[in-house]
Every structure is written in structure tokens, then in C-alpha cells.
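Structure first, commentary second.
Missing here is one protein chain; the remaining ones are kept as they sit in the complex.
Coming up: subunit A.
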Amino acid sequence: MLLHAHTPSASYFQEGKMATAVPPPSRKEILSLFRSFLRSTRTFSDYNIREYTKRRAIDAFHHNKTLSNPSSVSAAFSDGKYQLHVAKRQALVYSIYSPTVKSIMDINY
């Protein structure tokens, strides 16, 4: 899938120096990131990609829920922000090249 195709390594985002430690994201910021993810998945035109992105976001957030080390929490948060950026960009690209026939699961009778 297109997500995680160019996942940067955690050290790419970390500052590294102890004196300028970035505070780990608060609970509210993480929940707000999760909410932005779910909102951005609504704009996907294809049913399959929308459902996959939602599932993947939910699984990833649950998987990283138990992290306690602040630097790994910050790394996961930055990774999440990057993936959100990817998802938003891809939603735009998919909408340009969307298929004319909608998936059967999208039709509500």
C-alpha cells in the first residue's frame, strides 16, 4: 500500500541532544491526531482504501498505546503526523483519478 512506503527512521526526527529535549505530545494532541486521521479518511473516494486506512490508523494507535518512553512516544507521534500528511495527499490524488464505477459496498439501499 502507499502508506509506509517511505517511512523515515525514528532518528530522523529526534533532536538527539539532552539540553533541547522536546516535550512528548500530550494525550489531547494524540487524540486530536487520531481524530484528524479518521476525518481525512472520509475524503477517500474508494471504499477499500478508506476502510484500510481507517483500520490501519486504529491498529497503529492501539499498538503504540502502551509506549511509556517519552522519546519513543514523540517518535511515534511524528511518524503519525507524517502519515497523516501522506493520507491527505493521497486522498487528493485518488480523487483526481477516481474510477467512475463505485464499489458495491458504497451503495446504500
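Keep this in mind: a contact is a pair of C-beta atoms (placed from the backbone, for glycine too) under 8 Å apart; a residue touches a chain by one contact, two chains touch by 3 or more; residues count from 1.
FYI, contacts and distances are computed from a predicted model.
Chemist: For the chain that's not shown, choose its UniProt protein name out of "Dolichol phosphate-mannose biosynthesis regulatory protein", "Acyl carrier protein", "Transmembrane emp24 domain-containing protein 7" or "Large ribosomal subunit protein bL20m".
Modeler: So the chain that does not appear here would be "Acyl carrier protein", according to UniProt.
Chemist: What is the set of subunit A residues that contact the non-displayed chain in the whole complex?
Modeler: Where subunit A meets the chain not shown: residues 27-28, 31-32, 34-35, 38-39, 42, 58, 61-62, 65.
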